[in-house]
Every structure is written in structure tokens, then in C-alpha cells.
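One structure is given below, encoded as C-alpha cells.
The complex is shown incomplete by one protein chain, all other protein chains being positioned as in the whole.
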Amino acid sequence: MYILKYGMVGGGEGAFIGDAHRKSINLDGKARLISGCFSRNWDNTLKTGEKLGVDPERLYKDYAEMAKAEAARSDKIDFVVVVTPNSSHFAVCKAFLEAGINVVCDKPLVFEIAEAEELMRIAKEKELLFAVTYTYSGHITFKHVREIIKAGEIGDVRMVMGEYAQGWLYSGDGGKQGSWRIDPGQSGISNALGDIGTHVENSVSMMTGLKIKRVLAKMDAIVPGRTLDDNSVVLVEYENGASGTYWVSQFAIGCDNDLKVRIFGSKGSIEWSQFGSEDVFITGEDGIRKLLRRGYGAIAPNAARYGRLPAAHNEGYLEAMANIYSNFCDCVIKQSEGTLAPEDIDYPGLEEGLDGVKFIHKCVESSKNGNVWVDFD
Amino acid sequence: MYILKYGMVGGGEGAFIGDAHRKSINLDGKARLISGCFSRNWDNTLKTGEKLGVDPERLYKDYAEMAKAEAARSDKIDFVVVVTPNSSHFAVCKAFLEAGINVVCDKPLVFEIAEAEELMRIAKEKELLFAVTYTYSGHITFKHVREIIKAGEIGDVRMVMGEYAQGWLYSGDGGKQGSWRIDPGQSGISNALGDIGTHVENSVSMMTGLKIKRVLAKMDAIVPGRTLDDNSVVLVEYENGASGTYWVSQFAIGCDNDLKVRIFGSKGSIEWSQFGSEDVFITGEDGIRKLLRRGYGAIAPNAARYGRLPAAHNEGYLEAMANIYSNFCDCVIKQSEGTLAPEDIDYPGLEEGLDGVKFIHKCVESSKNGNVWVDFD
Amino acid sequence: MYILKYGMVGGGEGAFIGDAHRKSINLDGKARLISGCFSRNWDNTLKTGEKLGVDPERLYKDYAEMAKAEAARSDKIDFVVVVTPNSSHFAVCKAFLEAGINVVCDKPLVFEIAEAEELMRIAKEKELLFAVTYTYSGHITFKHVREIIKAGEIGDVRMVMGEYAQGWLYSGDGGKQGSWRIDPGQSGISNALGDIGTHVENSVSMMTGLKIKRVLAKMDAIVPGRTLDDNSVVLVEYENGASGTYWVSQFAIGCDNDLKVRIFGSKGSIEWSQFGSEDVFITGEDGIRKLLRRGYGAIAPNAARYGRLPAAHNEGYLEAMANIYSNFCDCVIKQSEGTLAPEDIDYPGLEEGLDGVKFIHKCVESSKNGNVWVDFD
Partner (left out) sequence: MYILKYGMVGGGEGAFIGDAHRKSINLDGKARLISGCFSRNWDNTLKTGEKLGVDPERLYKDYAEMAKAEAARSDKIDFVVVVTPNSSHFAVCKAFLEAGINVVCDKPLVFEIAEAEELMRIAKEKELLFAVTYTYSGHITFKHVREIIKAGEIGDVRMVMGEYAQGWLYSGDGGKQGSWRIDPGQSGISNALGDIGTHVENSVSMMTGLKIKRVLAKMDAIVPGRTLDDNSVVLVEYENGASGTYWVSQFAIGCDNDLKVRIFGSKGSIEWSQFGSEDVFITGEDGIRKLLRRGYGAIAPNAARYGRLPAAHNEGYLEAMANIYSNFCDCVIKQSEGTLAPEDIDYPGLEEGLDGVKFIHKCVESSKNGNVWVDFD
């Protein structure tokens, strides 16, 4: 098996998400970290590189330098992982795309709709692969939900309740992980909605295939002194006439990381939650709630194929992310072999990234204008 | 112990709620059914009366006749229970109040705000007691929530998520119990919001003491062919600046009778659900979720005093309703003895009934006008 | 409808279980309390009688006097409820049977096997009805389990795990409810096993129809200073070769009243718990766990017919007990009309009572002899 080479921008010491990406990739061993610009602080990059066993020759002070230098090598990286603060996603991704290197970027993709569209244009022109790590979409039960909805198991989807509740920013400034999130300079026009609300939007979208027609958002900054939202509710109308409600909070003491999607159709319903993502609950017209667990024979093959362990030998967050990387790596290899087909791609990409950016902008517009309906397109 | 005498209007054969009221009252035996006008159908009234052991002399063809006849007796009923279809609540309640008889009326109280206000006026003038059976408010854990919020245990309440989801009207006409609910002629201007949404409004109001400032509602009739709402979301702003979201549905397959209230404060949160009402979950600033069960030593005395059984010897729906009746009966006796103090009253009354009627009207107004904010007063 | 008359022995002020019996009977109103000997303390009997509205003429100082006096009246009670301490069950039940009065007796029935057999003999001779209130057997989901096992839904039952764990006697003397239980003078040869272990034995027996062949018991008195068991494990072999394990504890902090039965068959399994008795979980060969709730269409008719409320309008402990009384009252009436058929009887009776007594004796014998197998017959 060919083991891919990857580089990373961001993910220096103390950065949680970069480490999670590396561990996820390690899990299957389909790619190996061989290059990096882990921090704007050169010492941090050096230290992180040493700790991770990266050849110092392939450590860079600057992402632009890295993109150019890597592009020029015969043993260049097959893809770069971008896990910098959101505000620099656009510039970094653009630099690597222009250098002809495939990209995996953390969500939310970028700040501006036009930025997302520009990345789409370049990626298309250069025929490059681009994944946006909506981690939870990697869960096997998440994929199973998508498959059974597609197969009509719950009939027409007519109503959706999505929520992502956390409590860790219920007061104060949230420490290292929280302070930049509540700072408009670093988080852009939204905090909670951008950070976790986009997971709700993405989950509903990828599970159901529903397209948003318009939104009405109420974005609150509950904790005194904040300017960015820490609790939001969004009413959604989909193009097919279905209704949705998304609740997003970082103020909710007692909630840790509670992404939950309930999908109601004309013949059944589905309840899926991130914390309980080894299981999914499905109810049909007889009202009997059925627990389906990753690893069971009834899991759809298109979802089950990602499984590593038998049922109830728990897979978790890193496996979900690893599933995205696993498929992305397979696609990179197929692309290099010229055998990539559209249906091979089973990870969220630039389109999903753009949807997230749009979602944030439309919600902010709605909320600023007094909680009025705003069309999505 | 003096055993009170009560009469009932409505609750003939096949009516679920009348039977539930009678069983609840039976539970403690503080009052005995001795009079009734169970149906507009005289045969039904006769049959029901016989089955319940009511003296035929005290069966009536007509509620107005009953109010007059009972008022004239020396052994008249101490109170009447009104469990007719919602459309006749006003007329029936008014007749008994005017006859000088205490009233217990099922919710929602009446259709029009002015009607609720008129009942308030008469009850006050005649010094009569009036309970509105928001059944769930009788749960001991419900009362415990109210007590600890009052005591400041979770700090300032800043956000509330309430929901009441059912699935039984996910299609078709719902049979005997459902058909009148989706008929504007019998249900008035709302179906789901009026029937179960008022329970959310009432629960939040009684638990937190928060007053609604304004609402923005989206009321949907999801099932094709319906004109009344079967799924609604209401954004709420309270007078203290807190935010709330109420979701109400009869379309939600997989939900049976799922009233759930999550209350988030500056120092903690509470999760309470009707189906799990023997327990309540409380989380403080350490994030540790604590399960408190009816019957435990930690239950507030003002709530615990209603307990009949030790912890985990389950009390349920009838006990919750019985707690309302138990307190109402005590108050009726105290009133007759001239010892009733305001703090003795621990049941929802006309004020709560009026709030419910207002809530429905304001939400309908908001929804009709394109989901705009409507002030509550 | 004819309303039956009943008397009660035991159940004076401060006695939890007598009150629960009265409330259960009140629930349906099929019988009315008109006679009593509530306590060995005459003042208590008088006070309790007054509070309950019993004619003082029908209050008695002594159960033997009551049995005789009631038997002599033309308006005598239709049945007596015996809720005295266990040590007097035999004498009281015998007195009423000999007086020709039907009996409902709390469990465990009596102390000695011979006593149970004598009651059986008299009841048979006098053609009297006798119920033993294994309360939990009244739950609708309990009956549903029995029905589906009978119908072969889980194949042959081959293994059973039963447990009844409480924590309230984890130390000290347990107060009024606990002190007599840990006193050999009042509880007989066993405490926890007799008090709650018999519920496990009864539940498994009534649900599965399995007959015990032999037992091996380890009965511990964990809390220092106790002589009677507060924690026991019993290995069971059934006549059909299946295996069972029963765990019973009053030492288990964190458990309130946790009777739970897991039944494993060759084609499926069932999990039922008292605290969650509105639901029952059933798994078939596909491994998918299904939640079935009281009130659902799929509940077996022989179980569903006891329902009072729609699904998720919780019924609890009192309803379970009331279901026993409801069926018992129906049988008493049919018996008096001469129409009673064996299949009408759907409550635990003397045979189940005898099984419980045997179970205790055989377990004690096993435990005393060093945890050896003891045949059941």
C-alpha cells in the first residue's frame, strides 16, 4: 500500500484540533506527516516538528513559503491539512491550491462567501481535491441515516429539529480555547453559530439532502459583555417546504458537546446524537423505537464499510475524523492514478464549506435586521 | 375528615379526560362525585351516571339547569369539574361561577382573552376558587424545580428550551380523540399550540416565574389537508431579557407525550420531562449532572409534601392531577372555614388560564403576519 | 355497577403499605372501605377509621372479632385486605377464610410452608378467592412479557437474570420501615430475601412459567451487627434445565427500588424493570433493541385491557396494584354471580404465595449449609 505524505499548517503546541487531525490520520496510517508550518511562532514550529519526528528541512516559517517550497519538490506532500485560526483559512488554502496541492481544511471554511467561491474556482481549475472536516459527518451512524433517508425509509422529510449545545462558555472568557472564539477580530461575524451552528446546518444538509430556502435567526449574546452570539435559534424553511429549527448554544451548563438531530418524515423518524453516535434510533409508523448500533448487520453497507471494530467496541471522535481522511486518502490515490469517479467522494467538500459560510451570513443578516426572513440565494 | 361533594360537566362514555379527572380525585378520596351532566346526549349521561353510582336525581340534561339546581340545594356540590370540549368551557364555567359554585376547568381555559378576563371578574366578585388543570404542574419534581429556581440555585434564568412533541397525529384524522382537535370549529384558532403548546408556556411560567414580553411564532400545518397547526415553533423574549424557544408538535413520530423543559441559568441548569417526571436533572458549575428523584431527602419540602409513595414506587399522571385536586380541596375547605390564606393556593388558576389564552392569540397573530414579533400585553 | 365492600386489617396511621392499598382500590372505585381493624392500638384504629370515613360501628379492636362480626352481618364485607406485619398474616388470613370471607393479603404470604398449605386447603374447601399482592405483577408491561413468552416470541427461555436492589438499609436500623425488617422476631428467617427477593422469584415465575427445581443461595448480612440477610445471591435451576441468578440487596446505595428481570431465550430477549415499567425492551435475532411502551398498539390485548391512560401518560405503582384489585373485584362479582371461570383469574394467589414461602425456606437452608444445592420439592 502506498502511504501518502502530508503537511500541516497550524497545529502547534497547545492547539487541540491539530493534534486531533494528526491522531485521526495516524489511526489508519494511510498518510504520514512529513512537513509543517505549525505556528506563526518559529520556536513552536521547531519544537512541534521535533516532537512529531518531522525532518527540520521540511519545517517552514511561513505557509506561503511552505506552499512554494513543497510544490517545487519531487517528493512533495500529497495534501496539506489547514488547522489555523479561521481568519487565515482563506489565505492558506488559496496558497496551497495555487501551488497545486490538495487541501483538507477545518471548518468553518472561510469568512466570506466570495472567498469560498474563489477557492471553488481554483480547485476546479487545477483539478484538486478539497475536504472540509465536518468531523461528525464521518460517523458510521451518520452515514447510515443518510442512506436510509435516501432509500425512503422514513418517507418524505417534513420537519427537522437540530441542536448543538455546549456549556463551557457559560461565563467568563473561556480560556485559551474560548477567548479567540468570543473575539470578533478572530472569529468574524459570529461565534457559536459559526463554530458549532455550522455543524447543525451541515449535519441536516448531508443527512437529508434538504436545501435551505430561507432562514430567520435570533442570535443572542447572553453572557454580559459579549458582542458575538453565544446562543442562537434559527428557523429554517427548506426548498421542499419542510420546516427546521436549529438551536446552538455555548451557554448551556450541563451540555458538553451535544449535537443532536431529530428528523421527522411522513412514515418514520430518526434521532441521532454525536455523543451517542455508536447508536441511532429509528421509529416507524408503529411507534416502536428501535436502537440500531454501529456494527450491526442492519447498518447500510455504504456506512458499515468504514467500521474498524465490532459492535459496542466503541469508536469515537477520532474514528469519525479518520473516516473522512480514509476516504480522502483513497480519493487522492485514485486521482493520481486517474481512476477517481465522482461517486468515490464521500467527504464534505467546498460546496458544503460554502453552504456553511452562507448559513452564517444569512443568519447574521436576519438577526441584525430584527429576526426577519432572509432568502438563502 | 370532611369529604367534599363535586359535580362534573362532560366526561361521558368514551371521553378520556373526564375519566382521568375522576380517578385522580378518587385517589385521595377527598371529594366524591354526586352530580353530573356528562354529555349533551341524555342517554350517555344516564348510563355514565349509573356506572359511577350517581343518584339519578342529580343527573342533568343541561349544564345551565345543573348549575341552577345545584345552587338551590342545601347539600349542593362544593365544586364542579368542567371537562367539556374547549369550545364550551366559557359558557359552562360562567354558569357555575354565577351560581356561586367553585370551578375546576380543564385547559386551555377558554378561546378569547375577554372571556378569561370575565371569568376572573366574576370569580373575584363572588370570592370563588377556580383551578385550571395544567396537570403536569402537579408533579412533585415540577414543584421542586420551581422551589430551587426561586431559591437561586441555578442563578438567573437566562434561557429556556421547552418542547412538547407527540406523534399520534402524524397523518390522517386521529380518530375520536384527534378529529375534533384538527377541526377549527371545535378547536378554535389553533390545534397543537392550543392543546399542548399551552402546557409548555404554563410549565416554563410556573417553574421560572418569567413573564413573556413578546413572541414570534411559526405555526405549520404539515400534514396535507389540515388548516390548523400541527407543528409550531415559538421564539420568546421574557421581560427580564431572557430568551426562550418552544417547540410543539403532533407530527413527530417516535414521540408519545414528550413535554420537556430545559432551563439554563447563570450558575446551573435543570432538565425536567413529563415522561421521566419521577426524576429531575440538575447541573451546577462543575458540570456534574445530578439525578434527583421524587422521594429523596433533598426534594424541597414544599414539593415533597405531596408525595404518597417512597422513591421509585412510581407516581404518574394521575398523581400529578391528584395533587392539584388535593390542594384545591384543602383550599375549598379552608375557604369554607374562613381560614384560606393566599399562600395556601398551590394550583394553577385563572391567571395561568388567561396567560395560556393570550399565548395562543399572540402566536397566531405572529404567525399570520409572517412570523413577526408580537408584544404580549 | 355494583360497588363492593371491603374491610382492612392493619394499615393504621404511619403504615405506608396499607395506605397504598386503599389508594389503589380508590383509583377505580370498584370497592369501598367500610370496615377495619387498623391497628393493635385501639386509638389508632379509631383515628384512622374517622379519617377514612368508616362507620365507627364497623371498627374492631381485634381481627378475630372483626372476622366473626362481619361474617354475621347481612351487609358483610365482600373481602378483607390484610396488611399487618408479616408475622401475623397467617392467623389473620385464616380467621377470615374460616369466617367465609375472601382475602387479599400482602406478600410474603406467611412464614411456614405448612401455613401456606393450610390456607390453600381452607380456601379451596370454602371456595373463597385469595389474592397475594405481588404488586409488580400488575404492571401491563409485566403481563405483556408473560403473553409474548407464552406465544413463543423469544423461543425457549434458557437463562434469567433477576435482581431487586435497594440502598435504604445500607447502614443503621432503617427507621420505622426498616427496624422491624432487620429484626428476626418480626421478619422471620429472612429480611431482604423474604421482603424483596420473593418479588424476583414471583416475577420470573409469573413471566416465564418456569418452575424452580433447586436453589443454591448465599445470604449475607453485610452491615455489621445484623443477623438477617441484607444482600443475597441465589443460583437457580429450573425444571426445564434453564439457569437463573437472582440478586437481592438492601445495601446497594444508589439503588432505590430496582427490580429488574432480564430473560434470555433461544430467539430473543426481554428486559423489564419496575422503575421503567411503562416500557419493556425486546430484542430479536437481529440484535435490534425495540422499546415497547404501555399504550402502544403492539401491547398484547390480555395486558392492554388494564390500561387507564394513553401511552406516556404514566401509570405507576398504584395502577399496578389497582390492576390486581380490579381483576380481583371482577372475580368476586363473577363468583357471587356463579359465572367465574378459571381463566378469569389474573392475579397472584395462594399458589404464588406458597412458592414465595418455599423459596425463602430453601434459600435459607442452602445458605445455612454452606451454599449447597437444595431441591425445591
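Each chain carries a letter (A, B and C) given by its place in the written order, and its residues are counted from 1.
Convention: a residue touches a chain if its C-beta (ideal position, glycine included) is under 8 Å from a C-beta of that chain, and two chains touch if they have at least 3 such contacts.
Please read all numbers here as calculations on a predicted model, not as lab measurements.
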item	value
Omitted-chain contact residue, chosen from C:289, C:308 or C:358	C:289
Touching the absent chain when the full complex is considered, from A:257, A:302 or A:335	A:257
Absent-chain contact - pick from B:185, B:297 or B:342	B:297
Those residues of subunit A which, in the complete complex, touch the missing chain	1, 3, 16, 19-20, 22-23, 26-29, 50-53, 256-258, 274-275, 277-278, 293, 295, 308-319
Positions on subunit B where the hidden chain makes contact	286-293, 296-298, 311
Subunit C residues that touch the omitted chain in the full complex	154, 158-159, 161, 167, 170-171, 216, 218, 220, 222, 231, 233, 235, 243, 245, 247, 249, 251-256, 262, 264-269, 271, 281, 283-285, 287, 289, 370-373
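Throughout what follows, only the chains that are shown with their structure count from here on.
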item	value
Chain contact graph, described as a line, ring, star, complete graph or other shape	complete
Interchain centroid distance [CA atoms averaged], subunit B/subunit C, Å	35
Euclidean distance of C-alpha centroids - subunit A vs subunit B, Å	44
Chain centre separation in whole Å, for subunit C relative to subunit A (CA means)	56
Residues of subunit C engaged with two or more neighbouring chains	293, 311
